[in-house]
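For this depiction, one protein chain was excluded, whereas all remaining protein chains were kept in their positions.
Going by the order they are written in, the chains are A, B and C; count residues from 1 in each one.
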Amino acid sequence: MKVETTTVLAHATYGGDYRCLELEAPGIAPEVRPGQFVHIRLPAPADAILRRPFSVFRADGDRLQILYKAVGRGTAAMRHLQPGDGLSILGPLGNGFPAAAADALPVLVAGGYGMAALYLQARTLPRRGIAFFGGAKAGDILCVPEFEALGWEVRATTQDGSRGERGLVTDALDAWLSGGGRDLRPEFFACGPNGMLRAVGGRAEAGGWTAWLSMDRHMGCGVGACLTCVQKIRDPDAPGGWSWVRICREGPVMECRTVVWEGDE
Amino acid sequence: MKVETTTVLAHATYGGDYRCLELEAPGIAPEVRPGQFVHIRLPAPADAILRRPFSVFRADGDRLQILYKAVGRGTAAMRHLQPGDGLSILGPLGNGFPAAAADALPVLVAGGYGMAALYLQARTLPRRGIAFFGGAKAGDILCVPEFEALGWEVRATTQDGSRGERGLVTDALDAWLSGGGRDLRPEFFACGPNGMLRAVGGRAEAGGWTAWLSMDRHMGCGVGACLTCVQKIRDPDAPGGWSWVRICREGPVMECRTVVWEGDE
Amino acid sequence: MTATPDLAVRIGSLTLRNPVMVASGTFGYGPEYADLVDLASLGAIVVKGIRAEPTTGNPTPRTVETASGLINAIGLPGPGVDGFVRDYLPFLRRHDVPVIVNIWGRTVEEYGDVARRLGAVDGVHALEINVSCPNIKEGSKAFGTNLESFRRVVDLVRASTRLPVIPKLAPNVADIASFARAAEECGSDAVSLINSIPAMAVDIETRRPKLGNITGGLSGPAIHPVAVKLVWEAARAVKIPVIAMGGIRDAADAIEFIIVGATAVAVGTANFVEPGTAPAVVEGIRSHLVRHGLPSVAALRGTVVA
Partner (left out) sequence: MTATPDLAVRIGSLTLRNPVMVASGTFGYGPEYADLVDLASLGAIVVKGIRAEPTTGNPTPRTVETASGLINAIGLPGPGVDGFVRDYLPFLRRHDVPVIVNIWGRTVEEYGDVARRLGAVDGVHALEINVSCPNIKEGSKAFGTNLESFRRVVDLVRASTRLPVIPKLAPNVADIASFARAAEECGSDAVSLINSIPAMAVDIETRRPKLGNITGGLSGPAIHPVAVKLVWEAARAVKIPVIAMGGIRDAADAIEFIIVGATAVAVGTANFVEPGTAPAVVEGIRSHLVRHGLPSVAALRGTVVA
């Protein structure tokens, strides 16, 4: 973990509403493990003081890439970054994905930037399985060529049907499971909206499989100091049967059985 | 007086540390009188909330130009403005310079952005006189070709002697005055640092001439509402013999006899 | 769905056509912004603090910019009651906008005197009692943070006028609710808050304070979250209307105040940045109400889920 002033190497629209930011980060890029993230100091607006967390999409040698979408003031300002600009990042952060179970079929489930967040894991996993990508519309389905190039079968689902099946990613997953998937001993690696993670976790728990969920929580420090990003997990020894983990440090990847979901997630 | 979202037409280094910002301002530019200023809403940094005041250098048709130097965070950020960008300005503000006395020789005295602030007046004055420009170094002497093109004789002074005479602008002024200038019934129009204005005002008062000083005060609203920019003036009717004027509204141009200078100015 | 929601609000006997005022000291006495803002578009104009006599205010520098904020130490210069009535009231009377005069005094008695005299002239619609200006060295400062002197001022002003009276609360107290309740008990028609928060800045090279008055009051976006907290607490403590201010930049900031219980809001420092802020906030509130299918601004008031 370090703070590094990186240099923007490239910055271009990527697909849909996403942009790809490529950074020269010789201190951090070589250390990144699949599922980890970096905490970026925004160049602007100056009144937005916190860093912003982003999963590492690719890390090759001294370079790393992130894929991001402008959703608020900070990410909107990031769009003005240009090659040559300096950018302070803190990382790599978080636990990352574990190695796959030897006897299971890896199944990836992703929504939104989750496709980027799973790429390094998809590249690292010893077996190629199946990847379910979901989004509202065609533009939300990212990285399909990259995953296919790695040998993954990608199944896309969109809510408006503009790409792949119409429906939710879990509809496609359910269809696959009942169409024989459950006999393949799936092990899930998922990243996306909380609702999706919870649904994937539910399927895994019901089937007795393992699901690794990369969770998204608002963050302050990113290193475990501020206790902003906490998530309830099951803890039989704790009063009430739960305790907090810090998603920035003990996460972002949690096994589904440990997670205590709250009412509206 | 209006608020207008102008468009940046051009933005380039001008000379020395100065840049020239040209704006398409059809609502404001045609209204500008010599010595007035505009109040610019900074595009960044977002935590700097106040507008910044700048004299109008040139106003032609729908266009206006300002010359500025980056001295702090706000002006540093202004340097990133690019043609096509929108920029909110408020103006024209202030009283501006009066018409010249019929029987006097106009004498301009300027330091820093004062050269820009005097240009419209130099263009408007019915007679051409002499212009004294002072700065620390050659790069601080601006707009000489523009003034010469209008028919003005420009005498430059720099503290390091890198352009014109070595010394202060008032040294050159004094030499001119004693070399016959005082017989030409000078009327001064001055803009520059407070010390220079005070010195010019002192010469004028001593000689019994008129000096119009364009003063620089920190500003809040720019329109007379906040009472930030106040300057003490002589006021025999007021208790203590002085009262405040608002430099943004009753100024920035003050006749030297009215000004009450404070200890460290 | 209501296409034209009802924006009117009442402050005592006064009805405002919309809940968006401009805050005292940030809009002069009316003429300053009249070229830029249609005064008739404002819920009310609150003029700069007025005391009995003309006053010169503090030495310069009087303001300094800070991170997302502004410290001011203007020191309440002004023309006094007579000067205000003579120089500004005729202008204001010609405009269709309720005029709230922010009043202060160096003694309790002066507050009463100012209230009595302003209550007797035509064209003043309410009085905001400034007991909380952080920039005056005399008694006034303590009036805003000491419950007893606060009551004395409000009682006397109440007794001196039939105009609606609106004590303006100081933010630097441990328990804002007790001041809001005291104001209500003394017969106030509303309370307004927050005044700027005592603050200071020093030039580290010269080691001089950046304000002539040494200290001043912080306003602007920086203080907005502090104001929201205090308005929420005050609104829960009293039944009289709460007029909220502190760091409003846009309609969202104003709506936040209304959701935590404010009846009306005032735009302050933002006037310096965008003179058109207040009318834009009115429009923003209107469209928020339409979008949420609310018939009136009153229907939004105090709806915070907490």
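Going forward, a residue touches a chain if its C-beta (ideal position, glycine included) is under 8 Å from a C-beta of that chain, and two chains touch if they have at least 3 such contacts.
The shown structure was predicted, so the numbers you read here are calculated from the model rather than taken from an experiment.
J.: Shown chains touched by the missing chain?
T.: Taking every chain of the complex into account, the missing one touches A, B, C.
J.: Considering the whole complex, which of C:Pro5, C:Gly69 or C:Gly105 touches the chain not shown?
T.: C:Gly69
J.: Residue by residue, what part of subunit A touches the chain that was omitted?
T.: Touch with the absent chain occurs at residues 1-3, 41, 46-51, 88, 90, 217-218, 220-228, 230-231, 240, 243-244, 249.
J.: Please give every residue of subunit C in contact with the chain that is not shown.
T.: Residues 66-69, 71, 145-146, 170, 172-175, 197-202, 204, 206-209, 214-215, 218, 220-226, 228-230, 232, 247, 252, 255-256, 259-260, 288, 303-306 of subunit C touch the chain absent from view.
J.: What residues on subunit B make contact with the chain left out of this view?
T.: 47
Criterion: only the chains that are shown with their structure count from here on.
J.: With centres defined by CA atoms only, which chain is the most remote from subunit A?
T.: When every chain centre is compared against subunit A, the largest gap points to B.
J.: Closest chain to the overall C-alpha centroid, by per-chain C-alpha centroid: which is it?
T.: C
J.: Based on C-beta pairs in contact, work out which chain pair has the most and send it over.
T.: B-C
J.: Distance-wise, how many Å sit between the C-alpha centres of subunit A and subunit B, to the nearest whole number?
T.: 56
J.: Give, as an integer number of Å, the spacing between the C-alpha centres of subunit C and subunit A.
T.: Their C-alpha centroids are separated by 48 Å.
J.: Would you kindly tell me how far, in whole Å, the mean C-alpha position of subunit C lies from that of subunit B?
T.: For subunit B versus subunit C, the centre distance works out to 36 Å.
J.: Mind pulling the residue numbers of subunit A that touch at least two other chains?
T.: Subunit A, residues with two or more chain partners: 47.
J.: Give the residues of subunit C touching no fewer than two other chains, as numbers and ranges.
T.: 67-68, 221
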